[in-house]
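Of the protein chains in this complex, all but one are displayed in their positions.
Labels A and B are assigned to the chains in the order they are written; within every chain, residues are numbered from 1.
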Amino acid sequence: MIDSIINYSSIASLILGILFILIGSIGILRLPDVFSRIHASGMIDTAGTAFIILGMCLQSGISLITAKLIFIGIFIFFTSPITGHVTANLARKKGLKPITNNKGKTL
Amino acid sequence: MMFLAILFSISVCFLLILIRLIAGKTTYDRILAANSIGTIVVLAISIHGFYMGRPEFIDISIVYALINFIGTVAVLKLFDKGKLGDK
Partner (left out) sequence: MINFKSIILFFLLLGFWLLMSGHYSILITSLGIISCALCVYLTIKANILDNEMLPLYFFPRLLQYTLWLIKEILISNIETAKVILFKTEDPELFTVKSSQASNEGKVTYANSITLTPGTVTTQINENVFEVHALTKSFGDDVRSSQMDKMVSWLEKGK
């Protein structure tokens, strides 16, 4: 009984993760410029990764594998904003103008 | 069976991001796409381990996550300064 509940919630979590990763990939493909695409990439790094790792943790039960999976999750959670910020910062520094609609404001 | 379906869906996402990596327009788009592909590959290696029934593949995906981060930051630094050292 409990086994099947854990199994089904693991499948649901994995499917939710795949859905977020798919939407993020569509966003990377579709959004207009680099600064917008970083948001889609952040979606893959946070929600997609978290749900897929949650699903795999439920599959493997309490073991060393689960601890390692949680370590991967924490590592990606900490490094994702760093790569995003460095990419955006370098693009701004090299003079790339984001597509915005607030032309009048100072920047 | 379920893990095979998930691997297939991940490869579809991989192809979608690969289109962006090839189409590019600017270097930053390509670096961002490469970083996202790295994250997806980390997940795909773990899921492949579960599919084969050998979850020890997690070790490889930890190493891949480390190299993905260091590699992205190193390429960005090289692109910024033209060299990797401090001097």
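The criterion applied here is as follows: a contact is a pair of C-beta atoms (placed from the backbone, for glycine too) under 8 Å apart; a residue touches a chain by one contact, two chains touch by 3 or more.
What you see is a predicted model, and the numbers here were worked out from it, not measured in a lab.
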| item | value |
| --- | --- |
| Partners of the unshown chain among those that are drawn | A |
| Where the missing chain touches chain A, by residue | 20, 23-24, 26-27, 30-33, 35-36, 38-40, 42-43, 46-47, 64, 67-68, 71, 77, 80-82, 84-85, 88-89, 91-93, 98-102, 105, 107 |
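The definition used in the following text is that only the chains that are shown with their structure count from here on.
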| item | value |
| --- | --- |
| Cα-centroid distance, chain A relative to chain B, in whole angstrom | 12 |
| Chain A partner contacts - residues on chain B that touch it in the complex | 2, 6, 9-10, 12-13, 16-17, 19-20, 26, 28-29, 31-33, 35-36, 39-40, 42-43, 46-47, 50, 55, 58-59, 61-62, 65-66, 69, 72-73, 76, 79-80 |
| Chain B-facing residues of chain A, complex | 11, 14, 18, 21-22, 24-26, 28-29, 34, 37-38, 41, 44-45, 48-49, 52-53, 56, 59-60, 65, 68-69, 71-72, 75-76, 79-80, 82-83, 86-87, 90-91, 93, 96 |
